[in-house]
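A protein chain is absent from this complex, but the other protein chains hold their places.
Letters A and B name the chains as they come in the text, with residue numbers starting at 1 for each one.
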Amino acid sequence: MADETEKGLESALRRRLLMGLAGLPALAVMPRMAFAATPPTSAVNTTGLAVTDTEVTVGILHSATGTMAISETGSIQSEKLAIEQINAAGGVLGRKIKVIQEDGASDWPTFAEKAKKLLVNDHCAAVMGCWTSASRKAALPVFEQYNGLLYYPTFYEGLEQSKNVIYTGQEATQQILASLDWVHKEKGAKSFFMVGSDYIWPRTSNKIARKHVENVLKGTVSGEEYFPLGHTQFNSVINKIKLKKPDVIWVDVVGGSNVAFYKQLKAAGIDLNKQVLLTISVTEDEIDGIGGENIAGAYSCMKYFQSLKNPNNEAFVPAFKKMWGEKTVIGDVTQAAYLGPFLWKMAVEKAGSFDVDKVVAASPGIELKTAPEGYVKIHENHHLWSKTRVARAKPDGQFELVYESPELIEPNPFPKGYQ
Amino acid sequence: MFGEYSLGDLSSIFVMQGFAGLILFSVYVLMALGLAIIFGQMGVINMAHGEFMILGAYVTYLCSTFFQNHLPALFPIYFFLAMILAFMASGALGMLVEWALIRHLYKRPLDTLLATWGLSLMLQQAYRSIFGAREVGVELPSWLIGSVQVTDSIEIPINGLFVMAVTVLITVGVAVLIFRSRFGQQVRAVMANRPMAGAVGIDSEKVDRYTFGLGCGIAGVAGSAFTMIGSTGPTSGQLYIVDTFLIVVFGGAASLLGTIASAFSISQTQSTLEFFLSGSMAKVLTLLAVVGILMLRPQGLFTLKVRR
């Protein structure tokens, strides 16, 4: 495992050398901020944001209640941790971050409503928030209309790019393509059976995966099945899988269905140590509900796992547990949410201003070397360059890394040839 | 579609698919039986039925953690105790709810719907406050996981068989209780004619309370059994509620036999359609068929002639 650490460092180093120029401004900004006096508010805030000489207001907008609270709690926690750490280190442009938290209540118009409140009433300089695509789609017009800035943490289907959003999660191709290549190469996988929940993210992801399997890997997709959200009976599709005997079961089932699917798969005698199962919807958070023993052996494709071995992560995990309890687990999205406040801070300091337009202009090229997932960088299309990782679920609910893409993967929210 | 498979493959798949249908059937019966008693026999629309099930699931979860930490030696058999406790917990809560809420509403069946919906919201929030918003993982004893290898290619999930066994046991138990015992006689008497039952000396309030408790208790057992195949979270109960009501209504609300028949036909339709079509469409077609048939035959499959 020490290997991993070195590899992570090495690639970060190589990146920095390669992109020396891009790295310089960030390096140059940091010492200046540490010693320079706090710049006057009138200079850093020309658009009427909630910035005083000592404080800057940032919004957090997730569901603390309702069905999505299960998933979004981790994001709220890591965003609060990040903000606390930033404040402890002196804040942003000498100003402490003040948080206004609003509850989206798992209800999409409420997200739009609260987004508007955060922008219009509270004049938040940035908002960390949204989780489901539906909530983002509902809030997006508000951010565009009032020129707000949203940091969106979830891995999602892509097909979107907004000036007012920084996507800190992976879009579909970043999550899928490298892992398909891996399973093709390592396991000799030729045939795939896809099972998903019936909504836009699984359908789009599977579409991309299918094109890649059929056109690039020259394999076959022997089945593609969707079930309504919350469906709990999978015995029929499991029989179908047994009949087709695919090399890989490709799963993007979400929520409560996830639990039912893996329990029934296990009960049906499909041994995940023999049958390759690749999922893009299971993080440490989900395993909590599924039960480690039910999913042990499955492969998950994410960009972050709690068990990653690198110095950043070894600092992040204890800090998170210290703040939120020993028993909490950290999933991919929780980590992506943690990046938001830091990316914003760096962009603000690079721009020397809180003004949204300037922060947006400064964002592309921002590099974060302290990310728990390793090194990330903001692309011109507002998504992050990040690695694809594949890890195998263990009975204790953690993952064991088995593959990591050697290079950062370029975000490509509108992939040509995959639509 | 099947040309490419050998006859042996196909026949074993059909056997397994048959079992899948039977398992779904057991799940549906277990879900609907409690409601059939409450809705069918008492006329109470209990929208909190799913939450009573989840209470049973949480009791099972508590049992599993307790046994793991304190009595690991008995862990393999904890599930039986958990089901009994689930029955008692849900039943007790049901009786409490009947006393506090339902008994005031027997003359207004539609209002029980609203009140129990309110109850379900409160229970959901209570689960969330106590157990957290996340789903909890219920660890199963190892003998309940895995499958029975019947032949080389036929495998039957053990937990499915277990659910089937529980269903048969509960169904027989309920049938004996309702149709053979003195209590059942009283229940049927009260449902058929409340004032008359009172006149011949049946304590109808008590009968109501125990009937409601029984229905909720069965929901608790169902919830406990479903920890083997589904998720346990504050809002998991809502996943079951539409299916459950449709099964009861489709069967003809007042008939327990009807509930079983309707669970059978709905589960077979759905599991067959799921095999040939995609999951979502199977669900929609099944629900549409049920609604369509109900439009033509609103009284359901089986009806009892009851003078109201």
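Here, a residue touches a chain if its C-beta (ideal position, glycine included) is under 8 Å from a C-beta of that chain, and two chains touch if they have at least 3 such contacts.
As a convention for this text, contacts and distances are computed from a predicted model.
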item	value
Complex member absent from the view - protein name from UniProt, among "Polyvinylalcohol dehydrogenase", "RNA polymerase sigma factor", "Cytochrome c oxidase accessory protein FixG" or "ABC transporter permease"	"ABC transporter permease"
Options A:Lys137, A:Lys163 or A:Lys244, residue touching the unrepresented chain	A:Lys137
Residue in contact with the excluded chain [from A:Leu159, A:Val216, A:Ala319 or A:Ala361]	A:Leu159
Residue of B:Gln17, B:Ser90, B:Gln124 or B:Thr171 touching the missing chain in the full complex	B:Gln124
Residues in chain B touching the chain absent from view	39, 43, 45, 47, 101, 104-105, 108-111, 113-115, 117-122, 124-126, 128-129, 241-242, 245-246, 249, 253, 280-281, 283-284, 287-288, 290-291, 294-298
Hidden partner chain, residues of chain A it touches	64-65, 102-103, 105, 107-109, 112-113, 116-117, 120-121, 133-134, 137-138, 140-141, 145, 159, 198-200, 203-204, 226, 228-229, 414, 419
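One rule holds in what follows: only the chains that are shown with their structure count from here on.
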item	value
Chain B residues touching chain A - in the complex, by the definition given at the top	5, 9-10, 13, 16-17, 19-20, 23-24, 27, 128, 133-140, 145-147, 149, 155, 157-160, 226, 228-233, 235-236, 238-240, 270-271, 274-275, 278-280, 282-283
Interfacial residue positions of chain A with respect to chain B in the complex	67, 69-70, 73, 198, 224-228, 230-233, 235-240, 242-243, 255-260, 263-264, 266-269, 285, 287-294
